[in-house]
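So, subunit A:
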Amino acid sequence: MRNALPVLSVVAAILVIWYLAAFWMNAAWVRDQAARADRHTGFAELVTETMTQDRPVVAAPHQVVMALWKGVFGHKITSKRSFVYHGWVTLEATLWGFALGIVIGVGLAVIIVHSRAVDMSVMPWAVISQTVPIVALAPMIVVLSNAVGIEGRLVPKAIISAYLSFFPVLVSMVSGLRAPHPMQLDLLKTYGASRTQVFWKLRLPSSLPYFFASLKVAIAASLIGAIVGELPTGAIDGLGARMLIGSQFGQPLIMWAALFAATILAGALILVVGVIQRAADRRMGVTR
Partner candidate 1 sequence: MTTDTVISTRDLSLTFQTNDGPVHALKDVSLDVEKGDFVSFIGPSGCGKTTFLRCMADLEHPTAGAITVNGASAEEARRARAYGYVFQASGLFPWRSIGGNIRLPLEIMGFDRAEQDARVKRVLELVDLGGFERKFPWQLSGGMQQRASIARALAFDADILLMDEPFGALDEIVRDHLNEQLLSLWERTEKTICFVTHSIPEAVYLSTRIVVMSPRPGRITDVIESPLPKERPLDIRDTPEFLEVAHRVREGLRGGHGDDD
Partner candidate 2 sequence: MTLVVLAIVIWLAAWYANVRLARSGAPAARYVVPIIFGLTLLVMWELIVRGLAVSPVILPTPTAIAARFAASLGTLWVDFVQTVLKGALSGYAMGCGAAVLAAIVIDRSPFLTRGLLPVGNFVAALPIVGVAPIMVMWFGFDWQSKAAVVVAMVFFPMLVNTVAGLKASDAMQRDLMRTYAASYGQTLLKLRLPAAMPFIFNGLKIATTLALIGAIVAEFFGSPTMGMGFRISTSVGQLAIDMVWAEIVVAALAGSAFYGGVTAIEKAVTFWHPSQRRRI
């Protein structure tokens, strides 16, 4: 915890800079308004007015907190204005995409490690898939899934999340399944073990630290995928949709609050996965 003081100082510094930025960027607008109403703004008034704008250029931290609070606690959970509802919509897609990404990543990795032909055909395309900006494919995926008869956006969003999260899992699992030392593989050969036995008794356990390490990257990527899936497709539910609507309908505070809600969601997910990872590492005897 010797990091606690430096981290807190950095966070405190960021807050200070944020407030200063809010003051500076909003001041021009406030002065404009005052000039139009033939009012003169003293410094104290300037400070308070820049921090309480309805449509600020830069929302002050306390404004964001208040908007977030209102969004989470100020509405019934089932209401369309509740951040809890929208957060759940995004979270649902994130988790399904995450699960799908894990299945694809692990499944492909197992095949790739056991078949040279699959390794050589698929791996290069897997890498290229990540250099294609998924966001360009997002509208396409929504159209395709709707055309096939799938209602709603959960499936396309989950697919986009899976697209982003399968790759880190795939790369880590391929490294992990290939991680056993040649000495250990030789040992199993002397026991006359079959390929399946080698897989279950050696490769899979060796790959678990790699797997859990990739999960943090994968869950973050999955959340980004869910939000990206909401943006270009005219979605009305979900945190990404809230951000979009906030910006399009001149409600910047909702936009900021939705962004921070997504941030908090991301942080919570990463924390949970981190805890799982540490527990798994301890069980598998990985020393940090």
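Regarding candidate selection, all candidates are chains of the complex that A comes from, given by their letters.
As a working rule, a residue touches a chain if its C-beta (ideal position, glycine included) is under 8 Å from a C-beta of that chain, and two chains touch if they have at least 3 such contacts; residues count from 1.
Given the structure is predicted, the values throughout are model-derived calculations rather than measurements.
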item	value
Identity of the candidate that touches subunit A (this complex; choices 1 or 2)	2
Complex contact set, residues of subunit A against candidate 2	2-3, 5-11, 14, 25, 57, 115-117, 119-125, 128, 130-137, 139-140, 143-144, 147-148, 216-217, 220, 223-224, 227-228, 231-233, 239-240, 243-244, 246-248, 252, 255-256, 258-259, 262-263, 266-267, 270
